[in-house]
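Structure below; questions to follow.
Not every chain is included here, but those present sit where they belong.
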Amino acid sequence: MTMPSSNAGEAMYDLVEELFPVCRSITGEGLRWTLRRIGEEIPLVVHEIPTGTEVFDWVVPEEWNIRDAYVRNARGEKVIDFARSNLHVLNYSVPVRRTMPLEELRPHLHTVPEHPDWIPYRTSYYRESWGFCLTHNQLEGLEDGDYEVRIDSTLEPGSLSYGECVVPGETDEEVLISCHSCHPSLANDNLSGIAVAVALAKHLGDLESRRYTYRFLFIPGTIGSITWLARNREATQRIRHGLVLSCLGDAGSSTYKRSRRGDALIDRAVEHVLRHSDEDSEIEDFIPYGYDERQYCSPGFDLPVGCLMRTPNGRYPQYHTSADDLDLVRPDALADSLAKCRAVVEILENDEVFLNQNQYCEPQLGKRGLYRGMGGNAELPGFEMALLWLLNLSDGRNGLFDIAERAGLPFRVILQAAEALRSVDLLHPAEREATVRAERLDSPVHGSDDSAVCSAIMG
Amino acid sequence: MTMPSSNAGEAMYDLVEELFPVCRSITGEGLRWTLRRIGEEIPLVVHEIPTGTEVFDWVVPEEWNIRDAYVRNARGEKVIDFARSNLHVLNYSVPVRRTMPLEELRPHLHTVPEHPDWIPYRTSYYRESWGFCLTHNQLEGLEDGDYEVRIDSTLEPGSLSYGECVVPGETDEEVLISCHSCHPSLANDNLSGIAVAVALAKHLGDLESRRYTYRFLFIPGTIGSITWLARNREATQRIRHGLVLSCLGDAGSSTYKRSRRGDALIDRAVEHVLRHSDEDSEIEDFIPYGYDERQYCSPGFDLPVGCLMRTPNGRYPQYHTSADDLDLVRPDALADSLAKCRAVVEILENDEVFLNQNQYCEPQLGKRGLYRGMGGNAELPGFEMALLWLLNLSDGRNGLFDIAERAGLPFRVILQAAEALRSVDLLHPAEREATVRAERLDSPVHGSDDSAVCSAIMG
């Protein structure tokens, strides 16, 4: 496995930049256009689920589209203009074409008083409403008088769109990667997640082979994962590990929110990668608030799905405002997030139980060229420690990942050492071993004093 | 459940004040009078166990009563006088009527040299002895010469008294509340425990109904609990939770000493209440020294009984001295102790397993009026978090208390949220659910593709 190329960050940033201006929502043409654009990068099947479809306790809503929106003052000046920022309209606003005094308009105006230059992002998907979001400075500048209010939107039967990309593996056991793709012009939340997911899918497609089948979902938040789960209830039983990807482009350190189970392999693997990457990464327990892990971890499913972020939702001031823009996201942060995802995948793909073929005392590594010749030095390099840990713990109860954890060494070092030991026949995969042993037990010449297990293990 | 009224502390303090002057011991008229006085507050059955009764390894001792005691110097002045403080006599002193020189008297005199103004409290229940306790200053002032020593006490066959108040509940499963009631003029240890127990019993009696039956014991320390256990060995099998109450009136923060089991529900419930009440409460592991929890937690019984205190026995300088007086005990501290007891009872009474009726993905709370309409805000109030935690964890394996603990929210918030979810039929009690499910399984029209469990859960 190679590291992401130095321009991987730039390529992801370019995709974020290209997707940024579009007004997306949980349904509609902006979302559909985004999925088409992702489909130019990776093979994507786009599903359209009709309005009114029942998905568990929910119903797919009407489709929302918007062409224009503005508020014009008495002098005919557009004081709020959707054309300048698509955050200016409360997402899912019903059509409006009226003139009204400021007092009547004011309850429909949303600002962030603490950051008077920023436009907030607000939505009202499931209760009919309309509104405008603006900077607090804009609000303070509004004079009394009548305003022409125009929202040229439609809310009509249509469909909900989501994209699915499957990278097939040797087995039908699956790894789920999910990212919400419904936000309008917000760069970190979650164009960053989309860009990292696309790059990860490309990387997986480039691998010679994969143990797992990887399923990438590009979905509108909440209703999208609920819809997918409702339509794929049986399929969820094949999911062995999963990650929700979001907010992966800011300069903050990485944060991992555990799955509801808390000790699934995905939880332990991400924690391992973060621990060996950064001094200041954060691990947080599952809470039933956040992104689509809420649905994947609902008790009926309880899937081993965690959430990888940098600064979590709600903990950076720019969150859900116009300041979550192209300046907040950085190519190097995207590249680092991708590298961590790839390191997690490396663990999932390569964690395996091996059996030490020489379990009684250490084998003599020197005669196999795996150990320095000169004795007496106090320190042992990490690679040689990895050899010793693998031999000591490969008793059939520990996989490579368990060993990396107990040894306190990065998984990659353990993996390389395991390959060295396999090359000199000191480690065999446990399943192959089981087969070899079964064959020996069948053999009529088998008659050692030792137990069958010992004779198989000792080779 | 309402909070203790603002004058609950005053009422408890008044009882402490009234009981304070009386000379109590592990038997005798002072104890008997105290039980009668408690019986004016709450329904109390007073038991009299005759001297000589065998109770496990012990025997109920002779009854001790005292009328007067003093030491008079050569000038006829009473230099130590029981009439001034009943602590002046070694509790359980045999009768004495002699004149002796100071050298002979001195081994019978007990002081606290570090606090020369305080009279210590000393006892000799199980070995015949006599003595006086006095301030160190008093001792230093004694001149050589003869002293008239008089202890007008009786130690004769009689009985040991204890009081029992039962507040019946819907089941015969019991909660045991025990407080030692044998100390003479010591306010915090343990008139404070008596006063809180009385107030708690009144509060429980005022409730419309109770799941548990509550048994309050007002007993002499050690011999009283041993006697009760010996006479109620079978009944102990109904005890599900228990608390020893002592030293609950001083200004210190709360301390909870765990039961021998260490992880019983009572342990976890008290810890929860203290954690959500105070920053500086203390939780301590069980040790086989302290109050009557020593007997309840002896290995043959091993009852889930912990001990709630403020500053523990032996850790405040006034402990077992005349300085444990009416100034040490404070109405607000008594009220706070009572509030904590009531919060613990609230958990015991209301902890229950519910089943989320919509386990596959989150239900749409908005359409049920349980969720704000506007999306995009970063923070979620505690009540809405409680709703999400209840839905996420009510899978049949977690009760309300487990959920409160994992959510890090006060039990009361979880309880209120559970009531909201029950009102919209999203939570059912697990047992009722089991019944509903059994009925459906019997129904001939039952034929879903889903497993019976899923169909029952999903409703």
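Some points to look at:
Letters are used for the chains, namely A and B, taken in the order the chains are written, and counting of residues starts over at 1 for each.
Here, a contact is a pair of C-beta atoms (placed from the backbone, for glycine too) under 8 Å apart; a residue touches a chain by one contact, two chains touch by 3 or more.
All values reported here derive from a predicted model rather than from experimental measurement.
All together, the complex described by this structure holds 3 copies of its single chain type, of which 2 are visible.
Rule of thumb we're sticking to: only the chains that are shown with their structure count from here on.
We define each chain's centre as the mean of its Cα atoms; on that basis chain A and chain B are separated by 51 Å. Listed in rising order, the residues of chain A touching chain B in the complex are 55-58, 91, 120-127, 129, 222, 225-226, 229-230, 233, 260, 287-289, 294-295, 297-302, 313-315, 319-320. If you check the complex, the residues on chain B that touch chain A are 356, 358-364, 366-367, 373-380, 385, 388-389, 391-395, 407, 454, 457-458.
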